[in-house]
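A single protein chain has been removed from this complex, and every other one stays in its place.
Just so it is clear, A, B and C label the chains in written order, and each chain counts residues from 1 on its own.
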Amino acid sequence: GRFGEHGGRYVPESLVGACREVEEAFREAWADPAFRGQLAGLLATHVGRPTPLTPALRLSAELGSTLLLKREDLAHTGSHKINNVLGQALLAKRMGKTRLVAETGAGQHGVATATAAALFGLGATVFMGERDIERQALNVFRMRMLGAEVVPVRTGSRTLKDATSEAMRHWVGVVDEAMYCMGSVLGPSPYPWMVREFQRVIGDEARRQCATELRAAVPDYVVACVGGGSNAAGTFAGFVDTPARLIGVEAAGGAGAADGTSGVLHGTRSMFLQDENGQVTEAHSIAAGLDYPGIGPEHVHLRDLGRARYVTVSDAEVIEAVMRLARTEGIVAALESAHAVAWVLRGELPAGSTVLITLSGRGDKDISTLRELV
Amino acid sequence: GRFGEHGGRYVPESLVGACREVEEAFREAWADPAFRGQLAGLLATHVGRPTPLTPALRLSAELGSTLLLKREDLAHTGSHKINNVLGQALLAKRMGKTRLVAETGAGQHGVATATAAALFGLGATVFMGERDIERQALNVFRMRMLGAEVVPVRTGSRTLKDATSEAMRHWVGVVDEAMYCMGSVLGPSPYPWMVREFQRVIGDEARRQCATELRAAVPDYVVACVGGGSNAAGTFAGFVDTPARLIGVEAAGGAGAADGTSGVLHGTRSMFLQDENGQVTEAHSIAAGLDYPGIGPEHVHLRDLGRARYVTVSDAEVIEAVMRLARTEGIVAALESAHAVAWVLRGELPAGSTVLITLSGRGDKDISTLRELV
Amino acid sequence: MPYVTGGVTADWASYVHAFADAGAGLVEIGLPFSEPTLDGATIQEATAVALSRGATLRGVLAATPRCGVPLVASTYANLALRPGFCDRLAEAGFTGLIVPDLPLEESAELSEAARSRGIGLALLASPVTPDDRLAEIGRRSRGFVYAVSVMGTTGERTTLAAPARELAARLAPRTELPVLLGFGISTPAQAAAAARVADGVVVGAAVMRRLLDGAGPAEIGAYVGTMREAMSGG
Partner (left out) sequence: MPYVTGGVTADWASYVHAFADAGAGLVEIGLPFSEPTLDGATIQEATAVALSRGATLRGVLAATPRCGVPLVASTYANLALRPGFCDRLAEAGFTGLIVPDLPLEESAELSEAARSRGIGLALLASPVTPDDRLAEIGRRSRGFVYAVSVMGTTGERTTLAAPARELAARLAPRTELPVLLGFGISTPAQAAAAARVADGVVVGAAVMRRLLDGAGPAEIGAYVGTMREAMSGG
């Protein structure tokens, strides 16, 4: 459960057993071909995997590079979140749990959790900050449509970090029947690496797809946005043993790797935005999904090892990237995903580079935000 | 260009040549393996085809039947519309056209057209009723993001039928450089059968998928919603030569087949809602995509032949169907698609039936409508 | 051939008389259809006004005056292909018919039905119609050939476009019927120019614009007279 000196399991004694139980169940399930087959089947029939690898022909021509887009935006519910959530829900079912507990920020993970719960006939309790509930009323309704209970969180900044705290508090009281369904490569062990394993389907598919698409089989660059960092972790997992340069792109206002310092939050030791007194500060990004003041511990480790590089882009660059991708490729990417595109658009890559960009989600949810800004 | 006594090419002399040009180009392209290969490639890499066939396990258990969902909701841009639009845009490019002209109602076809235009570097002019523009401001913004020009139509009921009229008027003046990109199996020949051919990928895929999924290889029932009827036409095309019963489900308030009478509109002879004086009346459906006062001519023909049956469901049944599918399968279907589900939920099917339902699109666009109603 | 939308005002029939009095050789009466796909803003507006006043096919035909000048009905295929349409048209005294969304290929049946009731279905020709097709249209049309002078909808335009002259020139040797030039003709100068290449002109939107703006039969009759004069003088 450690990535160098990061990771770990910083949870109350009351949750140690539950985390262990999840870890043991996951180890056992992940080694069981039946479980993996069942999950792969669901990802194929329900989610639409494999998602395509789209050559961004017009944008490539403009940049003089070869850009390949891994299309998680086409996954059921609109982002990569579902890969992980189906895995955890299937595991919960296998463990005999009857409920899922989850936190959500903008609502994407909450919708994915509610979706998986509906599919398996599990209950779902989703904690969501009151401010996010106001901003994302449609996602709240969607979760309720799917049968989930959405609990407003009125503490702190009333956003994602507070919802996460509240969800963990709640879990303590319901560990017997409920499984915590974590939305990113965060939280206590085994979550960071379990979520990465559930998301590695992105990287594994992309690796195979690149092999048929690129002469060199492996791209020069593999680029993904990083909030907590689950789509990046999943993507990188497929390329960590190749010469591809791995680039995680953070929001300038929510850059755990770039601006954070070592700390412990929500069960894991990692890099978090905090003031000089060790109080966690709020992240600010146009992309709600990157609005978390930390980053997954494995990313810190990959950076410390020099295996991955973490960069930031500004909100303005992100808006420009969304618009440009829409006009050249007919794809409206999520603001989160557009961070990866924005970094590539900076033009710092050598001409002729081959670049894999994970489009973690679709931009439908962001249209009204963009409309106000553009 | 005829389906029995329906279909035809009821256009002004000024458009006869343009329609013929499209027809000839399409015949030639459709017989050209290079064109079909290029389109199939785009559908795979850009749209995410094949879309999965999802067994609706929990709903099937509740109904005592076997329901299979053809997941067009997972296609890029969120519905089957893109299949057709990519075909027409590729054809336009092949014909040397530089612009697409299209009508749109709720905006789905407009967004798809704008998407295809962006992908091919074509211009796009989308006509949209002023009332629809107000109701669907986000889709208008999305089209503009994708680089399309959206032209408000202020005549008549200021909805889809008026937008269609205006788009056809506009086409007369720009036939040299522009191709009309029709959104359904409507309009003058070759559109109804060309659109059906571009949409038959739904039925062809589903046929193959059913063959591996069902013991009998072919389902007992094939059910799809019908506005103009393009997703139904594409689905039925894959099963018309099988014993499967084909069911088209119309909105009770916009049922061209059920309540229409023979007439001529927008270039085709078919069934339209009209008063006793031959004036076309407005359709009313909770599903904007079914809000057209007519039905594709081939559907009338299939009905006249007894090969397909057309039924209607009420708005209330549709809302119930959306909610039930969400809770049992974790899929929020478009209100249009939910018509097909609603009919199956009536429970009129013999126990043990196998049923293919085409989910033509996703319900994200309908969430705020549902929120107000539920 | 001046045009009026049937039912656009309570006294719409007076305009027909005024046209006749102004020396029009033919009068075109529009039978309003809810989806005027080929009309520009003016005639769309006139159609909407007529329908909102409760105009129906039956009502317009019943109110159609006999004014000594041959009457030509114009409407869309949805109305023209309704059973009994030609019977009613004949009863109302029409001898000509224009259906702009019924091209050559779709026209045979209606043309025959009309002919059997003494009505000539005039076909339309367009600037993009090839020569051989023009000849076929010239052969199959009845009464006259309606030459659409521009690629677009009905409506006023400032000059008579070159395509109109070219079309008229291509049509003339390919038909024995008179050629009427329509779409976009509104000024005496245009009418005069048109008269040099065709046998007549259709003045629709220009009449209806004035009518919708409040001009009475006398004023519009005078306008039609001016147009006629310009043509004769040309």
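As a convention for this text, contacts are C-beta pairs under 8 Å (C-beta built on N, C-alpha and C of every residue); 3 or more make two chains touch, one makes a residue touch a chain.
These numbers were taken from a predicted model, which means no experiment stands behind them.
Trainee: With touch as defined up top, name the shown chains that contact the chain not shown.
Mentor: A
Trainee: Decide which residue listed in A:140, A:181, A:265 or A:356 touches the omitted chain of the complex.
Mentor: Selected residue, touching the omitted chain: A:265.
Trainee: Of the residues A:56, A:118, A:202 or A:280, which one touches the chain left out of the display?
Mentor: A:280
Trainee: Decide which residue listed in A:27, A:169 or A:307 touches the omitted chain of the complex.
Mentor: Within the whole complex, the residue contacting the unshown chain is A:169.
Trainee: What chain A residues would touch the chain not displayed?
Mentor: 8-14, 16-18, 155-156, 161-162, 165, 168-169, 172-173, 175, 263-267, 269, 272, 274, 277-280
Definition applied: only the chains that are shown with their structure count from here on.
Trainee: Express in whole angstrom the distance between the two chain centres, defined as the mean CA positions of chain A and chain C.
Mentor: Each chain reduced to its C-alpha mean, chain A and chain C end up 65 Å apart.
Trainee: If you average the Cα atoms of chain A and of chain B to get two centres, how far apart are those centres in Å?
Mentor: 34
Trainee: Determine the centre-to-centre distance between chain B and chain C, using the mean Cα coordinates as centres, and give it in whole Å.
Mentor: 36
Trainee: Where in chain B do residues touch two or more other chains at once?
Mentor: In chain B, no residue touches two or more other chains.
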